[in-house]
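Apart from one protein chain that is not included, each protein chain of the complex appears where it belongs.
Chain nomenclature is as follows: A, B and C, assigned in order of appearance, with residue numbering initiated at 1 for each chain independently.
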């Protein structure tokens, strides 16, 4: 599964993208976030403020209970500040 | 007294400005309009639609009951269509 | 505040640059350009002649600009209104507002356009396929102006 990170989430995690194997028991965005937090404190720090987490699956905004599969591209980032 | 006309009022009257002697018994814009109508049908035509008459005294919009004197410059024109 | 009643065309980028100069505090620049349309109602427009009241035109544009500046925190303001013979596609009027924030820039530009329609001493005469006629003022324009009260 391809993961992409932006802004302070990218900086906290320390990379802009990575490829992971999605565990069999993880099938939602929320599940993915919890799984990533087991990988290290950098992820815990990145996801600490849960109200500031935004996610896009295959370039579409989704809610955190969205179902995902291993072939999805998941982008994780804070609220947008464009314009 | 200096008079200036614009747009269809100018065209109906047939001139863009003129100087007249203000009669002693005329001291409002309305009085002036009535006085001008005695000067010919071209003025009557110009002022026929009284709701389309706008007046400025010394380059300030005024209502038709505004007092005037012989030293004022009076501009008469239809509603503006700028912008 | 830059106010101009002029026969010449204007260039928007150039006018924006005049307002910006070397400033780095502006967050928002709104512009509105009004143009001659090739159709009015159902009639094809060939030409539009704009008559204006020199002197008073500049005074009224200034008054409208001052009113807008009193209502919104503007950093800069340009109003240019052309007169003379214009053709479909030609620019008629340009309003530029600059501010620290976008809301003020947008609202002030809208406000100025609404007031221009009813208070700026300019008159439009159209040459159409059916002949020449003076454009009638629209009661809609009075309503648009009144919504700011």
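Everything that follows uses one rule, which is that a residue touches a chain if its C-beta (ideal position, glycine included) is under 8 Å from a C-beta of that chain, and two chains touch if they have at least 3 such contacts.
Treat the numbers as computed from the prediction; the structure is a model and nothing was measured.
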item	value
Omitted chain - touching chains that are shown	A, C
From C:1, C:28, C:67 or C:135, residue that would touch the chain that is not displayed	C:28
Touch residues of chain C, complete complex, unshown partner	11-14, 16, 20, 22-39, 87-89, 100, 102, 105-106, 109-110, 113
Hidden partner interface residues of chain A, rising order	4, 6-8, 10, 52, 56, 59, 61, 75, 77-83
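Note that in this section only the chains that are shown with their structure count from here on.
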item	value
Graph class of chain-chain contacts, one of line, ring, star, complete, other	other
Chain occupying the middle, per Cα centroid	C
Relative to chain C, chain with the most remote C-alpha centre	A
Distance between the centres, which are taken as Cα means, of chain C and chain B, whole angstrom	26
Centre-of-Cα separation between chain C and chain A, whole angstrom	49
